[in-house]
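Every protein chain of the complex appears in place save one, which is left out.
Then we have subunit A:
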Amino acid sequence: MTNTSISLILVAAGDKGVTQCHGFLMTANPTGHEPVFCTIVPPHLLDKAAQSGDPALAGPARRTLERDALERTRRRLTTVIGAPAMLPPPEASPGKPHRTIYDAGHLTDLPGTKVRGESDKPVTDATVNRAYAGLGATFELYLKAYGRNSIDGSGLPLNASVHFDRDYNNAFWNGEQMVFGDGDGQLFLDFTNAVDVIGHELTHGVTQHTANLTYFGQPGALNESVSDVFGSLIKQYALGQSAADADWLIGAGLLGPRVTGQALRSMKAPGTAYDDDELGKDPQPATMADYVQTSSDNGGVHINSGIPNHAFYLLATALGGNAWERAGQIWYDALTGGELAADADFAAFAQLTVKVARDRYQDGAELENVLKAWQQVGVPTQ
């Protein structure tokens, strides 16, 4: 009935740290019922798409997004109206998320005060609702696309804390929950603004429960990369975007008004996401020729992740269609299949993607394009 829960705490890019964290137990709400898939597209994503400089793109994009949002709302309302009066115990309802959002109240004690539980109505705080929707979107992709029941595959409750510390410019996964900061409003905005960031953090939980890649050097960059890959796929799935339509950006909507840039990372063109007086230039390489040797950032985990990120982009766009289907399936099989070592380097991961692509799709376009993608970024598959 009770499980160790996973919480998400998003912290904004601030200059402050979390003072402490601790695990906690969560009991599912026994009175309500929440529709299984209640993904409401975060308003900022709608805004972002609608702000495209090209009216030929912005108009249709806006209409598509509005239609998507409307359909999701309709589906949600239908499900709510048709819901049974009693919520079955969580172990009897696989396929339903168990979300709890906490407000850290600009302090650093986790998790903070519970402000929205599963099946609760939206609250007035948009940050809380974005976190709730983002957890739902993440849960939905993993279940619908890969048959995975939550982060651990066994319905683990999903917990997130918002409004962590003051002006905090970061979001992180503490091993048990997500933490989101509000940003300082200048360099970074509210970290719940980007659903791919929420998906990124929760995917750290998936990795922790599967390959458990060491957070340093190449395995650390792989750990970061799979979080970017599935974070982006969660956004694409929520927006109904094909590989060709997706922006392949990580953290679009996070940068504040003072920053010159469009996002924090680009899977399509690593190294081009921002170029700013204060933040500097996006340091990500796209290929092994530009691999960065560094001792900072845990050996460059947020830098060299550009290489496997770009390989995934190349595969997904070569295959076409929805990236979460064949390309995402291959990455998911490699990550969760039990054969990926915790200390795997890029080549070990690449070789495993070749193997799982052949296992699942035999000698077709999938295998051919997996080999091509790794070759293009300079990672050997032999």
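A few remarks follow.
The rule is simple: a residue touches a chain if its C-beta (ideal position, glycine included) is under 8 Å from a C-beta of that chain, and two chains touch if they have at least 3 such contacts; residues count from 1.
By our rule, contacts and distances are computed from a predicted model.
A single chain of the complex does not appear, and UniProt lists its protein name as "Metalloprotease", one of "Metalloprotease", "NADH-quinone oxidoreductase subunit N", "Glycolate oxidase FAD binding subunit" or "Tripartite tricarboxylate transporter permease". The hidden chain makes contact, of the residues A:112, A:251 or A:271, with A:251.
Among the residues A:173, A:230, A:248 or A:331, only A:173 touches the chain that is left out of the figure.
For the chain missing from the display, the contacting residue among A:115, A:162, A:222 or A:279 is A:279, taking the whole complex into account. In the complete complex, the residue from A:128, A:197 or A:252 that touches the missing chain is A:197. Which of A:193, A:227, A:266 or A:369 touches the hidden chain is settled by the complete complex: it is A:227. Subunit A residues in contact with the hidden partner, per the touch definition given at the top, are 11, 13, 15-21, 108, 110, 169-175, 179, 188, 191, 197, 200-201, 204, 215, 223-224, 227, 251, 264, 279-280, 283, 296-298, 301-303.
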